[in-house]
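Apart from one protein chain that is not included, each protein chain of the complex appears where it belongs.
We call the chains A, B, C, D and E, going by the order they appear; numbering starts again at 1 in every chain.
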Amino acid sequence: MKRVITFGEIMLRLAPEGYLRFVQADRFQATFGGGEANVAVSLANFGYSAAFVSKIPAHEIGQYCVNSMRRYGVDTSQIVRGGERLGVYYCEKGASQRASKVIYDRAASAIALAKREDFDWESILDGADWFHFTGITPALGGELPEICLDALKVCKAKNIFVSCDLNYRKKLWTREEAGKAMATLMPYVNLCIANEEDAGDVFGIHAENTELTKGKINTDGYKEVAQKLKDRFGFEKVAITLRRSFSANDNDWGAMLYDSEGFHFSKTYSVHIVDRVGGGDSFGAGLIYALLDGQSGADAIEFAVAASCLKHSIEGDFNCVSAAEVKALAQGDGSGRVQR
Amino acid sequence: MKRVITFGEIMLRLAPEGYLRFVQADRFQATFGGGEANVAVSLANFGYSAAFVSKIPAHEIGQYCVNSMRRYGVDTSQIVRGGERLGVYYCEKGASQRASKVIYDRAASAIALAKREDFDWESILDGADWFHFTGITPALGGELPEICLDALKVCKAKNIFVSCDLNYRKKLWTREEAGKAMATLMPYVNLCIANEEDAGDVFGIHAENTELTKGKINTDGYKEVAQKLKDRFGFEKVAITLRRSFSANDNDWGAMLYDSEGFHFSKTYSVHIVDRVGGGDSFGAGLIYALLDGQSGADAIEFAVAASCLKHSIEGDFNCVSAAEVKALAQGDGSGRVQR
Amino acid sequence: MKRVITFGEIMLRLAPEGYLRFVQADRFQATFGGGEANVAVSLANFGYSAAFVSKIPAHEIGQYCVNSMRRYGVDTSQIVRGGERLGVYYCEKGASQRASKVIYDRAASAIALAKREDFDWESILDGADWFHFTGITPALGGELPEICLDALKVCKAKNIFVSCDLNYRKKLWTREEAGKAMATLMPYVNLCIANEEDAGDVFGIHAENTELTKGKINTDGYKEVAQKLKDRFGFEKVAITLRRSFSANDNDWGAMLYDSEGFHFSKTYSVHIVDRVGGGDSFGAGLIYALLDGQSGADAIEFAVAASCLKHSIEGDFNCVSAAEVKALAQGDGSGRVQR
Amino acid sequence: MKRVITFGEIMLRLAPEGYLRFVQADRFQATFGGGEANVAVSLANFGYSAAFVSKIPAHEIGQYCVNSMRRYGVDTSQIVRGGERLGVYYCEKGASQRASKVIYDRAASAIALAKREDFDWESILDGADWFHFTGITPALGGELPEICLDALKVCKAKNIFVSCDLNYRKKLWTREEAGKAMATLMPYVNLCIANEEDAGDVFGIHAENTELTKGKINTDGYKEVAQKLKDRFGFEKVAITLRRSFSANDNDWGAMLYDSEGFHFSKTYSVHIVDRVGGGDSFGAGLIYALLDGQSGADAIEFAVAASCLKHSIEGDFNCVSAAEVKALAQGDGSGRVQR
Amino acid sequence: MKRVITFGEIMLRLAPEGYLRFVQADRFQATFGGGEANVAVSLANFGYSAAFVSKIPAHEIGQYCVNSMRRYGVDTSQIVRGGERLGVYYCEKGASQRASKVIYDRAASAIALAKREDFDWESILDGADWFHFTGITPALGGELPEICLDALKVCKAKNIFVSCDLNYRKKLWTREEAGKAMATLMPYVNLCIANEEDAGDVFGIHAENTELTKGKINTDGYKEVAQKLKDRFGFEKVAITLRRSFSANDNDWGAMLYDSEGFHFSKTYSVHIVDRVGGGDSFGAGLIYALLDGQSGADAIEFAVAASCLKHSIEGDFNCVSAAEVKALAQGDGSGRVQR
Partner (left out) sequence: MKRVITFGEIMLRLAPEGYLRFVQADRFQATFGGGEANVAVSLANFGYSAAFVSKIPAHEIGQYCVNSMRRYGVDTSQIVRGGERLGVYYCEKGASQRASKVIYDRAASAIALAKREDFDWESILDGADWFHFTGITPALGGELPEICLDALKVCKAKNIFVSCDLNYRKKLWTREEAGKAMATLMPYVNLCIANEEDAGDVFGIHAENTELTKGKINTDGYKEVAQKLKDRFGFEKVAITLRRSFSANDNDWGAMLYDSEGFHFSKTYSVHIVDRVGGGDSFGAGLIYALLDGQSGADAIEFAVAASCLKHSIEGDFNCVSAAEVKALAQGDGSGRVQR
C-alpha cells in the first residue's frame, strides 16, 4: 500500500447551518480542516496509507480533532500532542452573489508554536513514498519554515517524492515574505500545485491577459505560467487548477498538468456547489493518488479534477469519496442518476 | 369518492441530513416509502379513498410506519400486522455530478415472507375502483408472485381497473426472472407504466437509438416501445416517463401516454431537484387520479407529469401536494411566485 | 448619524425547515418579520439609527420579538407595549415549480387594535430624518389609517422625508378600500415605492402590455407607470422593482428610480434564491440608505438593488448585510469567490 | 369496538427546545394539543374508536393539525373545516424552581367562532358510547355553551354516557361566569373530573384545610369535595386528581374515584417529569377507557393514574402509550428496567 | 501497550431524540453498538490497543460503522468485510416509570451468517493479551458457536486470558439452548462476568431470596452464585454486577468480584441516568483494563464500577471516558463540581 505523509495545520471549522450568516447563527457545525489534513483524509478514503503530521493539544478538543481524522482511517500516530490551542476557523457559506466568508483564528496555535525538535523526520518519513505540504505551513511562521526544510532534506535523502501546493494566504504573510521563504523550499519539490493566482502572488509569475474575475480562461497564459515555474525551480511537474466563478453557487472547474510529456488539460466541469472549501486540496490528493498509482499525466489530471469536482458536492473540508467513485466520474458518468 | 387499492412493500427510509454522505452522518431523517405506498399517500392527498395493503410487524416500529401513512389519510385497515421485520432503505442525496445513492436492506421483511392466506382479496378489494401494484412486489419473491396473481384474478372478477408500474430493480431479480414472472401478470393489467429502461430490462423491448445517459430523447423510439408493449400484452393504455438527467440537481421531466386515441406527449419541465425518489410513483398516482377523474388522455398525462414535477420539489417519498396545486401547474403557472 | 423611523406590524414567522411543506413539519424556524420592521433592521445593519414603532404585547413572546430587533441594533424604545396578541405568519419555502406559500394569522393583533392615543408622534419623530411606512399598515384597519395620517402630518410639520412602499395585500383589503385610503396618505409622501403590480392594484395605474407571469419586461411601460404616479400624487421620486420569476429558485431582479433627473434603471441580477421574503423591503431600505447618504439617483438605485439582491441569499425577513458588502456588489463583484 | 366522541378546541403548540426560555428560542417544536383532543388521541392509542369534533380552518395549517391526530388513529371525519384561524399556545418547559409557562393565543379561533348550525349532533353522536368535554369548551364563549348543551341533550336522548373535566381556566372566564355556565351543563354529566382546585374555582366547593402549594394532601377534604359535587349535581361518579408539586421536575401524582361503591384512592407515583402538560387529560382518557372496559372502580382509578403517570414521561400533549403499557404499570412494574 | 481482542456483532443503533417515543420520532440519532464492540471502544479510550473482530458488509453503511469505531482508536483491521446486512437496533429512552425499549432487527446480519473460514484466529490473536466475547455471539446462531470455540482453542494454545460476559438474551435463544452452548465454551474462560439474572437464565444457578424487581440486594446470595459458577466451570475470577432500578432515571449500581483472594464488593453509586445501554459492557471493559493493568481485585472492581458508573452519564453505547477520569472517580470525587 502506498504511503503518503502530509504536514501542516488542522483547525476546528465552525460553520453556521445552511446559508445562515454568522450573526444569525445559534449553533455551529463543528468539523475540522486544513490543507494538508484534507489531503491526508482524501488519500485515506482512496485506500492509501496516509499519515498526517502536526502538533495538536493534548486536551479533549485536540482529541476530538485527532478522532475526526482517525475516523476516515488517517494514521495519526505521528502527531505530536502538546501546546495550548487548536486553531479555529469560522466559515459562512455564501449563495448567489453573496460570497462565502472565512475568518481565521489560528494565531498561536500549537503547530504555529512548534519547535524543530518536536519532529523526528527520519522516523516520521520512514517507509513513505510521498511527502506533501502547502505554502500555508511555512506561512504560519515561527520555526515552521525551518521545520519544513528539515523534512524536505530528509525526503531528498530518502528519495521521497515531494509535492507542494503554493496556497498563498495574504492574511498570513506578505507576498515578499512568501516569495522569499518558498524559494528556499522549492528546490526540494518535485510537483508544484497552484491555482490561478498563486504563482503571481508568491513568485510574481503571471499569465498575461488573464482576467480572473470575469471568468475568462487564457489557456496559453496558464501554459506560460507553468513553463516559467518549471524553468525557475526545476519542478518535474506543475499542476494548475482553473476555476471560473459565476456565483457562489455555480463554478466551472478544471485543471492542467505540465509534465515531461507536455501540457494535459482536463475536461471542465460545471459544478453546482455544496461546499467548495477544500476543493484545491481534494485536487492535490487526487493528483497524488493518480500519479502514485502510475497513471499517465493525461489520466492523472482527469482523476484529480474529477475528485475535486465531487468534493464541491460534499459538506466540510474532507473529501469523502472513494477512488472508484472518482474513476466512474473521470470516465464519464456525471449525469447524477440515482444509484440503487 | 373513488377508491384505489395499492399493494406492496413499505420501508423505513433513513437519510442523512441535507447533502451529507452516509459516512458523515450522525443522525438520519426517518420517513417511510415504497412504490405502492407512495401511490396510496399521493391519492389520499388528492382526496381519494386510498388503501394500502401490505404486511407490517406488530411492534412499535411497524406502528410508526402505519402512522406515517395514516397521517396523510391512507386507509391502513387492510394492512396485515405480523412478521418480524420492516424493510429499511438508506438514501443519500446526491448533488451536482455526485449521484444519489440508495442501499436496500429489505430481505426477509414481513411482506417478503407473507403467505397467500394472509390476504383475503375478496374482502380487501370490496368497493374498489382501481388496483395498483409495481414490479417490485413480485420481485420480493416468496409467495408474492402468486399473491399478486390472486389479487389480479379477483380484480378481473370484480371488473376493477388494474395498473402496474414495471419498476425493474436489478438488485431484486434478474431480467430473466422478471420477464417470466411479469409476463404471467401482465394479461390482467389495463394500464402499464414504465420509465425509459423498464420495458427493455423486463421484456427486452427497446427503443432504437435512445441514448439515455446523454439525455437525448428519441420520440419515435418511445412510441415504438409503447406500441410493442400494447401489442404483446394487450394493455388498454401505456404510459412512459421521460427523464433527462443533467446532474443530480437538474433534470428534464415529461411523459407520454398511449391510449385508444393515440400518443399524448406532455410538456417537459426543467426541474431543480429537492428529492427525486418517488418521482415515478407520483406520476403513477397522478395518472390514476386523472383517469379515474374522467380526464382525457391529453389532460391526464399533463396532470400526471405536473404532479410528479412537483414531487421533485418535496422531501421524502410521499408526494404532499393537493389536486388543486397540481391542476394549477398543469394549467400553466410554474413561475414559482410567492402565494400569500 | 442619520435617523429613520418606520411604523407598522411585526409578526412571528414560523417556517418549516428547508423545503419541507407545512404538513411535513415537526418544528418551525422562529424568526420575525414585517415590512417596516425589515426596513428598520436593514438600516440598523447599514449603520444608521433606525427606530421601529409598533404596538407589541408585554408578554414573553412580545419580548422575544422586541429582542429579535434589538439584536440587530434597532431602537425599540418607541414601541408601545400592550395588547393581547402578536400576529403570526406561516411561511413555506417553495422550490422549482412549487411556489412559496404564506399563511397570515394577523387579525386582532396588538398593532391592529392600537389606538391613536397610543402614539405621541411629536415625541417619536423628534430628531428623525426620514419616516417610512408601507401600504400594509393602513390595511390593518381599525384606527391605523388615521394613525398613519397623524404621523404624516407631524412629518410634514417637521420637514421629515417620507417614503411609502405601496405593498398591496389582497387578503387585507380590497382594491377599492386600498385606493381610497392610500389616496388620502399619498400627498404626504415624497418617495413612492412599488413593485410591478402595486400601482395597478391600488390606484388602477397600469403599464401597458406588461405580461408579468411570462417574465417579459416592458421598460416603457414602467416609465409610464412611474410618470402617472408622479403626476397624480406629486411624488418627488418613484421607485419600481422589477422581478422576473423563472421558478421558485431562480429570479431576475432589478429596479428603476424616477426622480428629477429622469429614469435610472439598475443592472439586472440573476439570483439563486435562498429566501425571497423581504426582498422588496430590503430594496426600500437600500434606497433610503443611499438617498439619505447623498448618493445620486443612478448610484442609489444600484445600491438598493444590490442590497435586495443580497437579501435573496439570506434566510429570514431581515437583510443581514453591511453597507460595505452592498457597495462591493453594486460596484461589480458578484462572482461569489470565497473571502478569506 | 367502543366509540368515544370528544368535543373542544385543538391548538398549535409551540415549544422551545429542551429547557430554553422563550426569549432564547430560535425554533419551536410544533405539536398540537387541547384537552378534548388529547383525550381522543389517548383513547385511539388504547385501541378505541375515538372521534374528535371541532372546527378547524381549511388551510394547510389546519390540515397539518388534522393530520397530527389522524396519525394516531383519531377519527377526524366529524371535524368541521372552516373559519380563519387555528388557536396557538406557547409552552416553555420549566425546571427545578422555575415553573413551566403557557401563553395562550386562542382568541377568535375557528372553534371559538363556531355556530350551532355547524354541528349536527344527531349524526355526530350516532353509534357513540361516551361523550367527553371539558370546561374549556364552554369557556371559549360565543355560541359554545349552547353548542355544548345541544350535544348534551342528544347524549341524554341517545343514552350516551357523559364525562366532563371541569378544567377551570382563569384566562378564559371569571369564576362567576364559569360557575353559571357550568351549572347549566352539569345535570347532563355522569362523570365529573376535577383537579384539586377546580371544584373551588368553578363552584365554590372547597376541601377544608388543604394547603396545595405546600403539597400536603388532606384525604378527608377530597372526599368532602367529591361528596358535595355529587350532592349538588347528581353525578354518578366523581374523580379528583391529586398532585403534589415539589419542583418543576418532581411531582407526586395520584387520584381518587368516588362512585356508588365508595371512595377509591389510587397508589401515588413519584414522577420525574418530562412534560406534564396534558397530564389531566391522560387521566380522563384512562378513566374513560377503564370504565368503558368494564373495570371496577378500584381498578379503573389505578388504570387512569398509571396512564397519566406515564404521560408525565412523554413529550407533547398526546399520551402515546398503549393500554398494555398502562396495565403493566398499574399492576406494578414501575422499575423502569430496559425492555429488550 | 496491552492488546485486547473482542469478537461479536455491532449494530446500527437508531434512537429518537431525547425522550421521544418511536411513534413520535421523525429522525433518529445514528450510532453503533454491540457488547463486544463497546468493550473494544472503551479499552481504546483507556489507551489500550483494542481490536474488534466481526463481519461487516463492504457497502457504505458498513463503512460508516467501521469508521464509528476507528474514530475512537479501535483497530478495525481484523474485521472481515462482506455479507449483505448490518444488524439494526431501535432504542427508545425511558423516563420515570416508563422503561427504555429496545427492538432488535439483527437476523441474517453479515456476522450471523459468517463462516468458520472467515476468521483466521491464529493470525487475529497474534500478539493479544486478552480475548473477550459475550453470550450474545454464540446466540447469533449459525456457525458462531463453533467460531467462538475455534477462537477459544487458539487462546488456550497461545495462553491468552479469556473473559466472557454471559449476557443472556431471551429473544435470541432459549435458556436450554444457551445453557448447552455456553457450557461448551466456559471451560476456556478465565473470567466470567454476569449480571444478577444471567447465571440463573443460562445455567440455572440462582441466588436465594433475591428479589430483583424490588431492588433489594442479597449480598450472601451473590456470593453463593459466584461460588457455584466457579465450582462448576473452574473460572479464575467471577464478577457480578448489581443493579437496583428505582425508575428509568435512577438506579443504584455496584458490583462484586470473586477471585482467589475472596469476595470484593465495590462501593455503590446512585446514578442519574443519561443512557444506561452499554452499562454492563463498560463494566467489563473497566475490569479488563484494571486486571491487565495489574490492579488488585479490590482496586479492579472499584475501577470497573466507576467506569460503568460514568457510562450511565454518557449518550450512546460507547463509554467515552479516559482511564484518568475513571481513576479520579474510583478514588472518590463524585461531587460533579465543574472542572475548569
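Going forward, a residue touches a chain if its C-beta (ideal position, glycine included) is under 8 Å from a C-beta of that chain, and two chains touch if they have at least 3 such contacts.
Just so it is clear, the structure is predicted and the values come from calculations on it, not from any experiment.
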Shown chains touched by the chain that is not drawn here: A, C, D, E
Candidate in contact with the missing chain, chosen from A:85, A:243, A:311 or A:337: A:85
Residue touching the undisplayed chain, where the options are D:20, D:107 or D:149: D:20
Hidden partner chain, touching residue among C:72, C:89, C:168 or C:303: C:72
In chain A, positions touching the absent partner: 14, 21-23, 25-31, 59-61, 63-64, 67, 84-86, 88, 90, 92, 101, 103, 105, 107-108
In chain D, positions touching the absent partner: 18-21, 23-24, 94-102, 104, 169-171, 213, 215, 245-250, 276-277
Residue ranges of chain C at the interface with the undisplayed chain: 67-68, 70-73
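Just so it is clear, only the chains that are shown with their structure count from here on.
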Greatest separation from chain D - chain, by CA centre: A
Centre-of-Cα separation between chain B and chain A, whole angstrom: 44
Computed distance of Cα centres, chain D from chain A, in Å: 62
For chain A, residues that touch 2 or more chains besides their own: 18, 72
